[in-house]
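A single protein chain has been omitted from the complex, and every remaining protein chain is retained in its original position.
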Amino acid sequence: MAEHIVTKKQYSFVFGALLLLTFVTTAVGMMDLGRLNVVVALVIAVIKAMLVVLFFMHIYWSTKLTRVVVVSGLAWLALLLWLTLTDVLSRGWLGFPGK
Amino acid sequence: MANHSLALRHQFDDVEQQKDASTLGMWLFLATEVLFFGGMFCCYTVYRSAYPAAFGQASNHLNLILGAVSTAILIISSFTMACAVNSAATGAKNALVAFLSLTILFAAAFLVIEMSEWRMLYQEGLMPGFNFTYKEIDPAHVQLFFCMYFSMTGLHASHVTIGIVILTVMAIRAWRGAFSPAYYTPIEISGLYWHFVDLVWIFLFPLYYLIARHLQG
Partner (left out) sequence: MITATVETKDSYLTHEYGVRSWLLTQDHKRIALLYLAAISFFFFLGGIFATVIRLELLTPPGDLVSSQTYNKLFTLHGVIMVFLFLIPSIPATLGNFLVPLMIGAKDLAFPKLNLLSWYVLMAGGVCVLYAMLEGGVDTGWTFYVPFSTSYANTYVILTGVGIFITGFSSILTGLNFIVTIHRMRAPGLTWFRLPLFIWSIYATSIIQVLGTPVIAVTMLLVAVERGFHLGIFDPALGGDPVLFQHLFWFYSHPAVYIMVLPGMGIISEIVSVYSRKKVFGYHFVAFSSVAIAVLGFLVWGHHMFVASQSVYASLIFSFLSFFVAVPSAIKVFNWTATLYKGSISYETPMLYAFGFIGLFTIGGLTGTFLAALGFDVHVTDTYFVVAHFHYIMVGGTLMAYLGGLHYWWPKMTGRMYPEGWAKLSALVVFLGFNLTFFPQFIMGYLGMPRRYHAYPEEFQVYHVLSTAGASVLAVGYLIPAVYFIWSLRYGKIAPANPWNASGLEWQTTSPPPPENFDVTPVVTREAYDYSILEEMKVG
């Protein structure tokens, strides 16, 4: 496995981007975009997260197995959320009393 | 150079395999942490989708400036941690200790801000279980918001605290010369843990602090 050393300069670009995105998300949070507010907030959070995972945590240079582990963790969380929400959001759809 | 710091364990064939295994092990642990916090994110998602108005109301009682500053502080601490890993990889011992110390400092600052936020909420009567006196719009669901808020930020704060302990141990070991460009795996995997702690907050901040700020006067 290649021993890749990331320089402080490279890190500082990522750092700058993260601070900028924090500023943006706070500013956008003050605006009224209706349903889009949460979408924008989450998209920015995901971008920030990807910057941290890819560059601070070195996934950009990591083995395929490590990436599978990262994706699996997130996929399983998505599974938990998705199927739980399937229940919670669909209560009352099929007209059975109490369900 | 001190060869003892290579510390090749008997079950491994070479240092490369050992480092690879340690990194994979830490990533697997972080995957478990994703699910651990994830259970609470699931509760949050269910309740916010059920009571969006109450959650929006409640969110505006949180201090936006402190929240944003906390976020920035954790991002800075992630940056100093990354620089610490870089210093370890390039054999810059003093820089390594310095960056680790800075990370610990910012982590402590985060906790100080967090605790003062908690104190303010307690004094405003918004801490369920201890002092909850909110009686305006939809108090039950606002209380639910704060139950989730304190549970999640509390769990996160406990992880920050554990991180401070880990990094302190790393800083002491680094100062004693335990690490070199040939062996700095503990710094790397401590870094992974620390970045994860930052990641959780990257999501907590918008989800708790930025729900309906446009409504705030």
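Chains here go by letter, A and B, matching the order in which they are written, and residues are numbered from 1 within each.
The rule is short, and it goes like this: a residue touches a chain if its C-beta (ideal position, glycine included) is under 8 Å from a C-beta of that chain, and two chains touch if they have at least 3 such contacts.
The shown structure was predicted, so the numbers you read here are calculated from the model rather than taken from an experiment.
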item: Omitted-chain contact residue, chosen from B:Ser78, B:Thr103 or B:Gln143; value: B:Gln143
item: Touching the absent chain when the full complex is considered, from B:Ala50, B:Leu64 or B:Leu102; value: B:Ala50
item: Positions on chain A where the hidden chain makes contact; value: 65, 72-73, 76, 79-80, 83-84, 86-88, 90-94, 96, 98-99
item: For chain B, residues in touch with the removed chain; value: 9-12, 17, 20-21, 24-25, 28-29, 31-40, 42-43, 46-47, 50-51, 54, 128-130, 140-141, 143-144, 147-148, 150-151, 155
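One rule holds in what follows: only the chains that are shown with their structure count from here on.
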item: Residues on chain B engaged by chain A in the complex (per definition of touch); value: 16, 20, 23-24, 27-28, 30-32, 34-35, 38-39, 41-42, 45-46, 49-50, 64, 68, 71-72, 75-76, 78-79, 81-83, 85-86, 89-90, 191-192, 195-196, 198-199, 202-203, 205-207, 209-215
item: Residue ranges of chain A in contact with chain B within the complex; value: 1, 3, 5-8, 11-12, 14-15, 18-19, 22, 25-26, 29-32, 37-38, 41-42, 44-45, 48-49, 52-53, 55-57, 62-63, 65-66, 69-70, 72-74, 76-77, 80-81, 84-85, 88-89
